[in-house]
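The complex appears here without one of its protein chains, the remainder shown in place.
Letters A, B and C mark the chains as written, and numbering starts fresh at 1 in each.
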Amino acid sequence: MIRKKTCVAMLLAGGQGSRLGVLTRHTAKPAVPFGGKYRIIDFPLSNCSNSGIDTVGVLTQWQPLELNAYIGSGSPWDLDLNSGGVYVLPPYQGGPEAEWYMGTANAIYQNLPFLEQYDPDYVLILSGDHIYKMDYADMLQHHINNEADITIAVRPVPWEEASRFGIMNTDELGNIIEFEEKPKNPKSNKASMGIYIFNYKRLRELLIADEANPNSNKDFGKDIIPTMLAAGDKMVAYNFTAYWKDVGTIESLWDANMDLLTVPPPVNLQDRSWRIYARNIGMPPHFTAASGSVENSLITEGCIIRGTVKDSVLSAGVVIEEGAVVEGSVIMPATRIGKNARVIRSIVSENAVIGEGAVVGAAEGDIAVIGTNTVLPEGATVAAGEQVGQ
Amino acid sequence: MIRKKTCVAMLLAGGQGSRLGVLTRHTAKPAVPFGGKYRIIDFPLSNCSNSGIDTVGVLTQWQPLELNAYIGSGSPWDLDLNSGGVYVLPPYQGGPEAEWYMGTANAIYQNLPFLEQYDPDYVLILSGDHIYKMDYADMLQHHINNEADITIAVRPVPWEEASRFGIMNTDELGNIIEFEEKPKNPKSNKASMGIYIFNYKRLRELLIADEANPNSNKDFGKDIIPTMLAAGDKMVAYNFTAYWKDVGTIESLWDANMDLLTVPPPVNLQDRSWRIYARNIGMPPHFTAASGSVENSLITEGCIIRGTVKDSVLSAGVVIEEGAVVEGSVIMPATRIGKNARVIRSIVSENAVIGEGAVVGAAEGDIAVIGTNTVLPEGATVAAGEQVGQ
Amino acid sequence: MKRNIVGLIYTGERVEELRELTRLRAVAAVPMLGRYRMIDFVLSNMIHSHIRNIGIITQKNYHSLMDHLGSGREWDLHGKRSGMTILPPYMNKDNVGVYEGMLDALRSNINFLRRSTERYIAISDSHVLYKLRYDKMLEKHLEMGADMTLLYSRERSVRRNGAGRYLDIADDGTVFQIECDPTIPHYPNTYLSTFLLRRELLIDLVDRAVSSGYHHFTRELLMQMLREKNYKICGYECPGNVWVVDSVQSYFDTNMDFLDQQNREMIFDTSAPVLTKLRDEMPARYAKGAHVSNSLIADGCVIEGTVENSILFRGVKVKPGAVIRNAIIMQDTAVYHDAELDNCILDKEVIVRDHSRLIGPKGYPIVVGKNLTI
Partner (left out) sequence: MKRNIVGLIYTGERVEELRELTRLRAVAAVPMLGRYRMIDFVLSNMIHSHIRNIGIITQKNYHSLMDHLGSGREWDLHGKRSGMTILPPYMNKDNVGVYEGMLDALRSNINFLRRSTERYIAISDSHVLYKLRYDKMLEKHLEMGADMTLLYSRERSVRRNGAGRYLDIADDGTVFQIECDPTIPHYPNTYLSTFLLRRELLIDLVDRAVSSGYHHFTRELLMQMLREKNYKICGYECPGNVWVVDSVQSYFDTNMDFLDQQNREMIFDTSAPVLTKLRDEMPARYAKGAHVSNSLIADGCVIEGTVENSILFRGVKVKPGAVIRNAIIMQDTAVYHDAELDNCILDKEVIVRDHSRLIGPKGYPIVVGKNLTI
C-alpha cells in the first residue's frame, strides 16, 4: 500500500503558538480560520496538492482535535489516497524517542520512521503559519538542477527591515554562503521563509547527529543550517517574490486578512489553475437583510447581515444583528455580533457572542481580540489591543 | 462539518501488548496481520461499518505509524466520510491532561473533547485484539430497549474455565448485579468481552470522577464498572454466542488463525452481507509452482509456493522456496522461507527471511516466533516456544 | 442506527411548465436557492434519516444530474458497500430509452430492489421540496400497522386546479380515496409523491401491476389498491412547509420564499445541513459602493452594483451601476455596467451587456436560457 515517493512534505504545525494569544488556546495554529472560508493550513495543503506532492505529514502535539477533524480523510485537498495522503503525526511511544517534540528538528527526527516508509529522495519542510501560493514542484526542480543538499526559499525584504529576519547571504550563483539570524548590518535582503527542501539521506544524517549533540536546540534555523554551512554542504537559495505573509502574530494575521480586501488582492483566491481548497461545512448562501449594509468586505456562506459591515472579513455562519457596526475586523465562524454593538479593528474568534451595545476595539491602537466561545456581556467594552477569552 | 452522532465507537488499541512479544515490538497490536489478508483491526472496523457506526476513534500511543498508514483515509471500511470517519487519537498537549495514556479509562478521559465534538447519545468501547463478527447496532438496540446506563457484551465460557475471566453475575432479567474478576467459585459463566456501550452523559461523569480519585487504576474493569455497581446504575448484559477470540497472546493468535482452517470455519469471511474489509496492497494472484504442494491452507495474493505448505495461513507476498516445508504455521506478509527450511507450528512475522535449511519450531511444545525483519541464518534452529527478533 | 430503509428517487418527472429551465436538464438538476439543485433536498433528507443505500432513477437529459452527483462523495454515498446507484434506462436497453412511468422504471430496476437488503423502501419524486425524516415516517408507519404510507401536506400553496393528486384521509389516518389531476381538488390533502412500504411488498406489487399491463404507479396501481381495500394505506402529514416546483412561476416563488428567515431556518437546520456539490469558491466580495438588500448571495460573487430582493448563485458578477431586483441569477452569469434586471430568471453563464434592460411583468418572470448574451 505504500509506494516510494520522490518527495514527502512535513508540515510543522507548531506548539501552542502563544503569539496568537487566545486564538490558539483551544486549537492548533494551522486550524485558525482565515480569509472567510479557509483555515491557515489550507494554503500549504493546497500548495502541496497543486504541486503534485501527495504525501504530507502534519507534526503537532498541541490541541490537534480540531485540526484532525478539519483534515479528516484529506479529501478537500485531493489527499485521500491509497498511496500517500495526509497524516497527522503526534509524538508516540516506541519510536526513536517517546517525548513531546522539542524544537523543529527534533519533531522531524521523531518521525524519521514515517519518512522511512516512503523512502523519499527529497523532503520538503513547511510551516503551518504562512499565507502564500507557491509551486513546490518548481522549487524542487531548482533543487535537483542545482544538485543541492538543501534548498531554502528566500524572499526579498526591505533593507531597512532586514535586521529583523534570518538573512541568507548568497554568491552570484545563488549558493548560500552565510546565514545570519537578525544581523545588525545585513549583507543581503534575502530572508529565509522557513521552507526547505532537503536531500533525504543528508537530512537523516544531520538529524541523527544533531539529536546526539547535547548542546543543540534541535532547531532547523539555529542548529541544522549552521551545521550544514560549516560542513560545506551545497546550499542553494530559491527566490520567491510573490505574496507571502507570516501570520504568527495577531497583527500579521489581521494584516493578511485585510490584504484580501485590496483590489486586486495580492493573493488571488479565484485562480482556477491554483485553487485554495478548504473543507466546506455546507451552509446556504449568506443573506443580507434590508437593514443590512456591506461594503468592501468578504462574506461567506451562512452569514446573516442585518447591520453594517465595512472593510471586514466574515467567516461562515456569522450573524450581525441590526444596528451593529463591524469595521476593519475579522469575524470567525459562527460568531454573533449583538444589536448596536460596535466591533472596530478587532479579531473575534469562533463561536463567540458579542452582547448588545458592546464595544470592541477602536479606530486607533492595537487589534482587540475576543477568544473562542467567549460571551461578551451587553454593553461591555474591550479596549484596543486588549484580549478577552477563556 | 461535524454533525451530531447517535453512537461513536472508541477502540482501545492498547499499549505495547507485550504478551505478543516480538510481534508488537515495532507495531501496534491492532496492526498485527491475521488470517492471510487481514490485520486484527479489520474486525472491529468492519463490524462498525457493517453496523452503521460511522465515527470511530482509535486510541493509541505505541508505534502508531504502521497502524496510521494502514487506516489511511479509512476508505477500505467505507469510513472516509465528510461527517464522521476514523481517527487515530494519540495523547496531546492542551487537552484535559498532557500525559501518556494510563489505563483504559484514562485514555477515554483524555479524549473527552473528541467525543464532545459529536455530542453522542452513546459511546461504544471496543478492544483492538479480538476476532469476531458482531452487530453493534443490535447491541445498541438492546441497550436502548433496556434503558441501561451501561451494556456489557458477555459470552458463555466453560464453567471449569470461568475462574480465569471477569464474570458478570446477572439476575433473571439480564441485569448485572455483581462483577467478579477471576472468581474462585464463579456464580455464572458469563464472561465480559470488554465491549461496552455507555450512555455518554453518564460515562463523562464517571470518567471525570474517576480521574479525580488518586487511588484509581483508571481502568474500566477495575474501577468504572465496580463504581457503577456501587452507585446502582442500570447495568445490562448482552449475550453473544457466536465466534469470539481474544488474540492477545501468541498461543491465542495462532489458535485463531488455525480456526480459519476448520471446515466450515467458525467465523465466515466470505459472508457477503457482513464482509470483513481490509486494505489491499495490490499484488497479482498467488502462484503455485510445479514443485509446490499445498493442502488445508489459506494462501493469498503475491505468494509464490515452490515448497510444501500444510495446515498453514500465508499472508501476501510470502515466498516458500523449493524443498521448504511449512506446517501448522502462520507466515506474515513478504516473508521468505528459504530452500529446505522447515517451519513447524510457528508464527513468522513480516518481512523476515528464514535461511536455507533452517528449522523453526517443532511438532510438539509451544509456538515458535520469528519477529519482523528478522533474518535467520542458514541452518539455524529455533526451538519450540522460542522467540527470535530485534 | 439500524439501516433498515433503502431510498429511491424518481427523477423522470415531465414538468413541461418549467420550460427553458428543464430543456437541458431533469427537474432534479434544476438549480435552487443559490447553490443547490432540486435533488439535494430529498437526498439530504434521506441521509439525515440514516439511509445509506439510495437508487436514483434517471430519464433522458440526465447528464447534468450525473455531473452534479459525481461519485456521491459530498453525500458520503461513495462507499463500496452501500452508496448511490444511478439507474438510467440505458442499463437495460441498447440505447438511451425512456420509462413510460414510475412503474415502468421500478420494473426495469427490479434487480436493484431485489439486491437491496433493507426491510423498507422510501420512494420520492424530485420536484417537491420539504424537510422530512423518513425514519420518523417509518416509526409512524409501524405504529399504524400500515402496508403503505403516503406523504401529504395540507398547505394550500401546493394545491393546483387541474393538476396534482389529493387524498381523502379518515380521522384515524387511513387513506380512502385519491383523485388525480382534478379540475378542482375535492380533498384538502396534497399527496407529495412520496411513499414508504416494505420492500418485498413493493416487489410483489410491481410484479402484479406489470402482469396487469399497468405503467403508472399512482394513477393505475395505487388507485386499484384503494378500490380493492386489501391493503392498509395510511397518510403521514409532512411537518413544516412544502413547495412544489412545477412551473416557472412556482420555481420563482419557491426561491423567493427563502428570503424569509423562517423558511431558511426550517430547511437549513444546521444539525442536518442540505448537502450539495462543492465548488471551492472564495467568499463573496462586496466592493466599495455595493448595495445589497434582502438577498441571498452565494460564494464567488463579486458585487459592485445594486442587488435587491434577489438570489445570486455562485460566481455571479455584478458590475458598477448594474441594478438587479426580484431576480434569480444562476451560476457564473455576469451583469455588466448599468444593466437593469427586474422580475427575471437568468440561467447559468448568461452575459448581460452594459446598459441592457430586462424587466419582466409581475407574475410572469422572464427566463433567459443558459449561455445566452443579452
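Here are some notes:
Definition applied: a residue touches a chain if its C-beta (ideal position, glycine included) is under 8 Å from a C-beta of that chain, and two chains touch if they have at least 3 such contacts.
Just so it is clear, the model here is predicted, and its values are computed rather than measured.
Here the chain not displayed is in touch, across the complete complex, with A, B, C. Residue B:Gly292 is the one among B:Gly292, B:Gly328 or B:Gly371 that touches the chain missing from this view.
Within the complete assembly, B:Val263 is the residue of B:Leu173, B:Ala230, B:Val263 or B:Ala363 that touches the hidden chain.
Mapped onto subunit A, the interface with the missing chain covers residues 3-4, 6-7, 49-54, 78, 80-84, 137-138, 140-141, 273, 275, 277. In the full complex, the hidden chain is touched by subunit C at residues 63, 70-71, 73, 78, 80, 90-91, 94-96, 278, 280. On the side of subunit B, the interface with the absent chain consists of residues 35-37, 75-76, 263, 269-270, 275-278, 280-290, 292-302, 304, 309, 313-314, 317, using the contact rule stated above.
The definition used in the following text is that only the chains that are shown with their structure count from here on.
Counting C-beta pairs in contact across B-C and across A-C shows that the higher total falls to A-C. In this assembly, the C-alpha centroid of subunit A lies 41 Å from the C-alpha centroid of subunit C.
Each of the following residues of subunit A touches two or more other chains: 75, 280-282. For subunit C, residues that reach two or more other chains under the stated contact definition are 73, 273, 275.
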